[in-house]
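In this view, the complex is presented without one of its protein chains, the others remaining in place.
On to chain A.
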Amino acid sequence: MSAETLARPAARRRGGDLAERLGPLGIAAAVVIALITLAALCAPLITSHDPAVGSVIERYQSPGAEHLLGTDQSGRDLLARLLYGARTSLLGAAVVVLLAGGGATLLALVAAWFGRHVDAFLGRVLDLLFAFPNLLLAILAVAVFRTGLAQVTIALAIAYVPYSARVLRSVALRERRLAYVQAAELQGLSGAVVSLRHILPNIAPQILTGAAINFGYAMIDLAALSFLGLGVQPPTADWGLMVSQGKDSLLQGHPQQSMYAGVCIVVAVAAFSVIGERLGGRKAGGRA
């Protein structure tokens, strides 16, 4: 037996690490997101009103027992519209982030694994995508296809790929050069196996961080598109659409609809950004 100290492997800590990394503000942000998600999921339990049906007699009601947050220009319950609107807003952004994150990860792994020409080619393609502003690309997609959440979501996802892919490529490239990847490579394992089994888990923190930051941006962009009337179509409830539909009422002295929806967007986006920054700030370049 060697004299070298054979310390007992320390117990692993994961959950404690995460809380430490987020800090008080990050934890508050996580709670806010959890509450919004819960509210969106439990919308039918919280309110009995239909977000799409209103009566003209009840338009512009002040907050009261029947309508907790009042009603809009069509007499629809604002609380119900906010709750159901959270569903559309969160789901849309989630799909954008999922598609963009998956695409970016795939591109990053492929570029890092093959390097040289493949890397250079993918880099040029990403540069090309970078040249188009996100919203412009989404508007282009709407012009070519149809207006609708699905079209806009996919277009935005494509527009978001270069941002994540660029970061992930450099992280994946750094891992690619480390000895453990080469040790696996020289065993004759395939590129796909080495990339997925070895490189992917090690760039996962950066994938998550990127997703959290992108989530906020995706919500804003989707809201903007809905505001312009290109994304979610009425009478579906959506925060961006509510801001848009409330703007006439705003001039008539009923700011509630735009204000509530705007506050919701700002709070949700801020929460996601805080989490993304907290994860990223301490994880960037860090070793687990």
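Going forward, contacts are C-beta pairs under 8 Å (C-beta built on N, C-alpha and C of every residue); 3 or more make two chains touch, one makes a residue touch a chain; residues count from 1.
FYI, contacts and distances are computed from a predicted model.
Q: Which one, "ATP-binding cassette domain-containing protein", "Biopolymer transporter ExbD", "Electron transfer flavoprotein subunit alpha/FixB family protein" or "Deoxyribose-phosphate aldolase", is the UniProt name for the chain you do not see?
A: "ATP-binding cassette domain-containing protein"
Q: From the list A:65, A:144 or A:179, which touches the chain that is not on show?
A: Going through A:65, A:144 or A:179 one by one, A:179 is the residue touching the chain not shown.
Q: Using the touch rule from the top, list residues of chain A that touch the missing partner.
A: Touching the chain left out of view, chain A contributes residues 1-10, 12, 178-180, 182-190, 197-198, 201-202, 287-288.
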